[in-house]
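Only a single protein chain was left out; the remaining protein chains are all shown in position.
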Amino acid sequence: MEPPKIWREKRQKYLALGISCKKCGKRSFPLSEYCPYCGTNDVEEYRLAETGKILYFTNVSMTSDEMAFNAPYCLGIIELNDGIKVTGQIIDCDYKDLRKGMEVKMVFRILARDGHEGLIKYGFKFTSM
Amino acid sequence: MNKVGIVSYGSYIPQYRISVEEIAHIWGEDATELKNQLQVPKKSVLGLDEDVVTMAVESARNAVNLWDGEPKLIGAIYVGSESHPYAVKPTATIVSEALPTGKEIMAADLEFACKAGTAGMQMCFGLVKSDMINYGLAIGSDDSQAKPSDPLEYTAGAGSAAILIGSEGIIAELEGTYSVTSDTPDFWRREGATYPSHGQRFTGKPAYFQHSIDATKGIMNQLQTNPSDYDYVVFHQPNTKFPLSVAKMLGFTKEQVELSLVCRHIGNTYSASSMLGLNRILEKASSGERILMTSYGSGAGSDSFSFVVTDKIEKLQSYPFDIEYYIKRTKDIDYGLYTRYKGLLK
Partner (left out) sequence: MRMNGRNVFVIGTGLTKFGEFYDRDSTSLATEALNAAINDAKIDRSSIKSAYFGSMTSNSSPHSVFSSKCLRECNMSIPYTRVEAGNASGAAAFHQAYISLASGIYDCVAVIGSEKLSDFVKNGTIEKILGSTIDYQWEYEIGATLTSLYALITKAHMREFHTTMEQLASVPVKNHKNGKENPHAQFRREIPLDRFLSAKRISDPIGRFDLATHCDGSSALILVSEEYLERNSEIKNKIPILSSEHSTDVLALHHRESLTQIKSTVTAAKKAFAKVGIEPTDIAVAEVHDAFPISEILAIEDLGFFEKGEGGNATEAGLTQLNNKISINPSGGLKARGDPFGATGIAQIVEIVEQLRGRADKRQVSEIEYGLTHNIMGTGVLAYVNIFGQEEMKQ
């Protein structure tokens, strides 16, 4: 949990950013300087859709120290309504209630905490609608 | 003079609830008596991955999503709270990046017990009215702190309210604002202390009641209005009884204050308390209706506001994530889970 990395990645983690390629028209995640489909650097920042559906999901009970405050938590691959897929925690829910295809909405939560004195890392997660 | 007022509003309440019965059971107290006294059957509790920052962001995003403007137009963010996660490192900076506003923005975290959020509103009204900014965002967000077994524990909830202030697209125009401040040690928390201390019954008469009454009378005197001129009145809600009592003392009816009593469902959300009450009214009010709001912050002081609802409000009243949504979205927890969620286990 070093400050430079958290600072460098904050916007991407807060806003869920990808790119939209001006040449081939494709959108992709995460943010990058070059389009992974056509290789051009003629790309612009793109904010991912805020709602989507659960494609795959599981629960996580064993995790690293910085994320253990939240465990056990649910985790899944979400297909957003713009077609982009991301991995994310699905929170405020019971694992047993999750279903494939369930609609979820992006929310802003704590991803990790560096003990009691270190930094707090924030970012996107999902909750059921 | 420029018109100034509220242009949008957003709320956030975490989903977890703990009942008075659960807490009373732990301390051997009489739940029925406490419920009659406080009229707060349940209070809201933060999830493990939530804090004042995440709640502030959610309420701010709700305010911005409801509005048809761009967050880049916002020129100031003030976040009032008693429970900022960092003692040094402003919540407002994180809210700004998460909206995202532009970088050229005024920002600060405020503390004035339960009225830091309304202090932020006044700052925004002043900055907009003086043309220093186009829009300002005032947020009250609190993960209310209470020492286990303290009477506060039954009501100290969690929530956030964001009020976007501007001069274009006003949904509730500001008629006036009036404040009173005095050095009154009714409730405090020293640097480094985990929980606030308070003066028991002393928090009532010379503190909550005196300041709320003085500020409310002050604004009505300033604007030459009477309680009957208002359709709705909002007070700070440490419990449900206090705002009902102060309303009665001032000559307001139960009907005028009832809609604002979000406290009945979620308890005392400290800096967010009166602002959530105002948001609830904005969700239901009609064009031409008048709202009087008086916050209270221990220490102590009160800020009063008088608003007239405009015809632009209707467009901002059909939003899926309103207070009603958050009030209905609940999940009860027992005291065991509560100790984990509140971080009481060291």
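Worth pointing out:
Which chain is which? They are A and B, in the order written, and residues in each are numbered from 1.
Here, contacts are C-beta pairs under 8 Å (C-beta built on N, C-alpha and C of every residue); 3 or more make two chains touch, one makes a residue touch a chain.
Remember, it's a predicted structure, so these values are computed and weren't measured experimentally.
Shown chains touched by the hidden one, complex as a whole: A. Here one chain is not drawn; of A:Asn41, A:Thr58 or A:Asn81, the residue touching it is A:Thr58. Seen across the whole complex, the unshown chain contacts subunit A at 9, 13, 29-30, 56-68, 70, 73, 75-77, 85-89, 95, 100, 111-112, 121, 123, 125.
The rule is simple: only the chains that are shown with their structure count from here on.
In terms of their C-alpha centroids, the spacing between subunit A and subunit B amounts to 30 Å. Interface residues of subunit B, counted against subunit A in their complex, comprise 15, 47-51, 53-54, 57-58, 61, 85-86, 94, 97-98, 100, 331.
Within the complex, the subunit A residues that touch subunit B are 10-11, 14-15, 69-70, 73, 89, 91-92, 107-111, 120, 122, 125.
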